[in-house]
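Note that this complex is displayed minus one protein chain, with the remaining chains in position.
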Amino acid sequence: MSAHGHTVHVPEAPTGFIRKYVFSTDHKVIGIQYFFLALTSVVVGMLLSVLMRFHLLWPGAKVPFLQGGVMTQAQYLSLVTMHGTMMVFFVLTTAPQAGFGNYFLPIQIGAPDMAFPHLNMLSFWVTFLAFLSLIAAFFVPDGAPISGWTAYTPLSGIGQASGPGEGWGQTMWIVSISLFCLASLLGALNFIATLIDMRAPGMSLMRMPLTCWGWFVTAVLTLLAFGVLLAGGILLFLDRTAGTSFFLPAGLVFTDQLQPHSGGSPLLWQHLFWFFGHPEVYIAILPGMGVASHVLSTFCRKPIFGYKAMVIAMNAIGFLGFVVWGHHMFVSGMSPYSAFAFSVMTMAIGVPSAIKTFNWLGTLWGSKIHFDVPMLFALGFVSLFVSGGLSGLFLAQPAVDNLLHATYYVVAHFHLVMGVASIFGMFAATYFWFPKMFGRMMNPTLGKIHFWFTFVGAYCIFMPMHFLGLSGGIRRYADYTAISYLQPLRPLTMFMTYAAFVTVTAQLIFLFNLFWSLKKGEVAGKNPWNATTLEWITTSPPPHDNFGGQFPSVYRGPYEFNVPGAREDFIPQNLEPSQVAMGAQS
Amino acid sequence: MPEAVSDIEEPAVALLDGGGGRPPDPGFGDDGGAGSWRPAGTPQSTYTTGMLVALGGISMFFMALVSASVVHRGMPGSDWVPLHPPSILWVTSALAVASSLTLVRARRMFKAGAESGFSRWWMATAVLGVCFLSGQLLAWRQLVSAGVYLASNPSVGFFYVFTAAHGLHLLGGVIALLWIGWRQSHGWRKSPGISPGTATAVAALYWHFVTGLWLFLFSFFLIGG
Partner (left out) sequence: MTTDQHRSSAAFLFPLLQFLMVAATVYVFFSNKFAPPAAITAAGAAIDHQYDMTLAVTAVAFVLSQLGLAYVVLKYRDHGQKVEFSRGNNTLELLWTTLTAVLFLGLAVLGHSAWASARMFEPSLDAVRVEVTENQFVFNFRYPGPDGKFGRLDPKKIDASLGNPIGLDSTDPAGTDDIVVPTLTVPVNQEVELLMRSQDVIHSFFVRELRLQQDAVPGLIVPVRFKAEKIGHYEVVCTQLCGLGHSQMHTYLDVVSQENFAAFLKNGGQ
């Protein structure tokens, strides 16, 4: 073995535009493809939400490109459905795991690629097909579905009869989600196999960066949860097209027409959906937690406080995530005894989340903080995660849920944790890893402006939303004029909507910075952040096999900052002990 | 030198794991043995890991369907009429078991280096798989001609869904067997990639899983499906 690592023979890099950038098996290209797919999805998703906000404030106003000019209630509900679906699946389940995970997992563990590169490529293109199918739902006869991203039956299961968009639109939705399930399962397979078998010499599990642990637990959740959604989706599809009654009971009457179905259970759909749906939200946040830990440690130049506890906490969150799904169903007609059991488990999952928060604070304690843009977003992540997580404590109790279920309180809660905290994780990851991916730095001034606008803006949008919910603001309402007690809440809606317009506009700064820096950003070296993990020992961007033939071995944990006795304030993972400079810090 | 190592690796502060300093373990990409075929990139053991993980995911899918079926059966006031499985399913089940046995035989031949023996028993497995699928299709035919359709009642619905889902997975297995059989007679790609030994092992893992899955589903139908 050489002094710096060992050589491994890898296949030649591909040539030609198609093989290099389109149908590539290189995990880095695939990661970037997922990243840009998620970026497209988030822009579409944000536009949909802007339209929703606009409609809530001015329901009668003309919207230029809509048929008929004024948004109908059906169109509003289809926006709600498509916004949720696009964001949860094509943004939050894509960018954190398939995007950044694909790009950086192999490099951080010292591998030349994922375990199954061709399967990886297949996963991306199936995801892309799923994306196209979802977009197609806007253009089919009668438009996109109106049943929400949760697609409860019988609204979603009976077909055309239950409402506009429930014909072809709902079918395209099911097709899209089913394809997405398949792609995700294949992706999870790749992640787990890679993590288990392809770590570099010396890279024990307990020396992996917390980003890798995040991707690991997320992949296990994905593997176990998406199969259940796929099963549910198939049964739902059959109910709609083949006359089966998996979810449809007897006696359904639409416009005075008795439906032929019999023997099914609407609650069964909810159980199947939420058995998937709850782990799904942890799939959305765990990679972000990994990134937050990683960035916090790197930019405050101190090891992560309680690495082992962090690993245990992530695994506990993952495991417990499978036994809490009933908290979405407290008032669904489920047994109140089951409800109580789910409530206890849900409160329990708050414990590992709290541990992580304490450990983040512990990491910052006694440290030396550098306020680069990735760090700003990591700090923002902690703040937003605490805010969003604590409102969960109310929702976890069925008695209190009587008051808060299906109100804007719930919407505030999940947007803070998923829609903002998780996104901040992605922003932190983008600013942090952009130099490595593209060989250039993003502009820090623009990054800071982007951060402050988004941080303040997000709080201005979603904190007031709790109050809207508390006073009885019901979610998924296309208009508020029918309910008298909702009228006085309009000022709240106005405030949130204006905050949303400003915050969404501020994202243009990020988009500009991203694309401009691709070509014009300051050229980045191998390790602009003086970080310790393996991706920073290779060139920016890395060569096809990640390490130019010289694969690293690992001699220490991932967060060796300011270790007493070392001269530098960081020790890369791959540096042999004999090569670590000793003495007083310069 | 050792003191310097310990200075860095174990500061006096109370700590949890995170330091380290053990010499690196042997890496991947080296099958470490006397074998002349050295794959690069993905280690052979990874294919086995991948298959086991895949089987985990597939199991969750079927478990979801099984749970849904159990819920339906137990629903108060449900019109669950247990389906009497067509008798041909006893034949197909026997075929499934036979196919696993031929597969075991084929792998023994492979390990002994008996090329033509391997080929014969390997193909026999694939053929038995195809016969199984034909038998399943016949079962469907029988149900339809007896007026029992997908939408007739939930137990029938689940029966069709289970047999279709299982059949699709088995078809995938047949395709894999054919591909491996073809490769074995026409030569494997050099490196990197899956080795013949690993390919047959991993395919066998999948195949036995699919057989076991069928036996489980069949028993499920028999005890009250």
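In order of appearance the chains are A and B, and numbering begins at 1 in each one.
The criterion applied here is as follows: a contact is a pair of C-beta atoms (placed from the backbone, for glycine too) under 8 Å apart; a residue touches a chain by one contact, two chains touch by 3 or more.
Keep in mind that what you see is a predicted model, and the values were worked out from it rather than measured.
Shown as candidates are A:45, A:303, A:318 or A:572; the residue that touches the absent chain is A:303. Which of A:40, A:204 or A:530 touches the hidden chain is settled by the complete complex: it is A:530.
Touch with the chain omitted from the figure is made, among A:403, A:508, A:523 or A:581, by A:403.
Along chain A, the points of touch with the absent chain fall at residues 73-74, 77, 146-148, 152-155, 158, 162-164, 248-254, 256, 258, 264-267, 300-303, 305-309, 331-333, 336-337, 339-340, 343-344, 346-348, 350-351, 354-355, 357-359, 361-362, 364-372, 376, 379, 382-383, 386-387, 390-391, 393-394, 396-403, 405-407, 444, 448, 452, 455-456, 459, 463, 466-468, 470-472, 474-480, 482-485, 489, 492, 528-530, 561-564, 569.
Heads up, the rule we're going with is that only the chains that are shown with their structure count from here on.
With each centre defined as the average position of its C-alpha atoms, the distance from chain A to chain B rounds to 30 Å.
Considering their complex, residues 1, 4-5, 7-9, 11-13, 16-30, 40-43, 45-46, 49-50, 53-54, 56-65, 68, 71-72, 75, 78-80, 150-151, 153-154, 157, 161, 165, 191-192 of chain B touch chain A. Every residue of chain A that touches chain B in the complex is listed here, in rising order: 6, 8-11, 111-113, 115-116, 185, 188-190, 192-194, 196-202, 204, 206-207, 223-228, 230-232, 234-235, 238, 242-246, 250, 262-265, 268, 271-272, 275, 303-304, 306-309, 551, 553-560, 563-566, 571, 577-578, 580, 582.
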